[in-house]
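I have a structure here, written as structure tokens, and I will follow up with some questions on it.
In this view, the complex is presented without one of its protein chains, the others remaining in place.
For chain A:
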Amino acid sequence: MNRKRALVSDAFKAKKRRNDTERFGAGDDGGEPADMKSTLENLMTLFPRKLFNDALPPIVLKHQLYSVHNDKTLVDKEVNKLQESGELLMFQLGFDSEAFGLVFASDYKTKVLAGEEGKATQATVEKFLEKVVSSCTDLSFSKDKMLREFLFTDSEITQLVKSGVLTVRDAGSWWLSIPNSGKFTKYFIQGRKAVLGMVKKSKYNEVLRVDLEERRTTSHVKFPMKYHVHDIVGAELVESIPTTSGTLLRSADS
């Protein structure tokens, strides 16, 4: 939108381009619009498919996007847009009320259907994917909704829970979930704890980001380091301080 008069706030936006360490993905340097989809795709390449024998679609957490882009409100808006258009699915992962997992809808459908091959629940799951996942953007479903709007029977709901597509939330409502994602949650929490421990054990409780990304991982850390670093920076479990030698990560607890 072309403005006839500049905003007062624009007068204070003089941003100098810094030639410091390169950030991968779409870094917003003030002028370019933030491309959320390409950032998501970049982050999804970090997800280790082999670890789960290719049974899980690549999952990215919403707060990992905050570590790439500076403006959190913009990230939220863009993610919501993608969710409304049906390209992206958001899941409540369960270990943190604010940690949302993002999966591309196409990936999710292929993996779920591949996992259901030959099982008795296949037909119900297919019906669920077509009817519910394609049209509705909710994260959880109550019994009323399932019975009335989508016309599922009780036994069908039991089958869906069995197949892993729905997880119990409380009496009479369910979260949308990814089948076989228990392993993911376990390894993720383990890895996160180990990486935070690495930062805490360092001298002065701080590590340079590039240093941390290049460290050898212990057996507790199953995901690539970069995945975990994006996670702890985005969730603000460590403070990210810009220095002349790059970004410094300092553990947030005093």
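Everything that follows uses one rule, which is that a residue touches a chain if its C-beta (ideal position, glycine included) is under 8 Å from a C-beta of that chain, and two chains touch if they have at least 3 such contacts; residues count from 1.
Note that contacts and distances are computed from a predicted model.
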The complex's invisible chain, by UniProt name, from "Interleukin family protein", "Peptide chain release factor PrfB2, chloroplastic", "DNA excision repair protein ERCC-8" or "DNA-directed RNA polymerase III subunit RPC3": "DNA excision repair protein ERCC-8"
Residue touching the undisplayed chain, where the options are A:9, A:53, A:219 or A:244: A:9
For the full complex, which residue in A:92, A:163 or A:177 touches the chain that was left out? A:92
Where chain A meets the chain that is not shown, the residues are 5, 7-9, 11-12, 66, 70-73, 75-77, 92, 97-98, 138-142, 169-170, 173, 236, 254
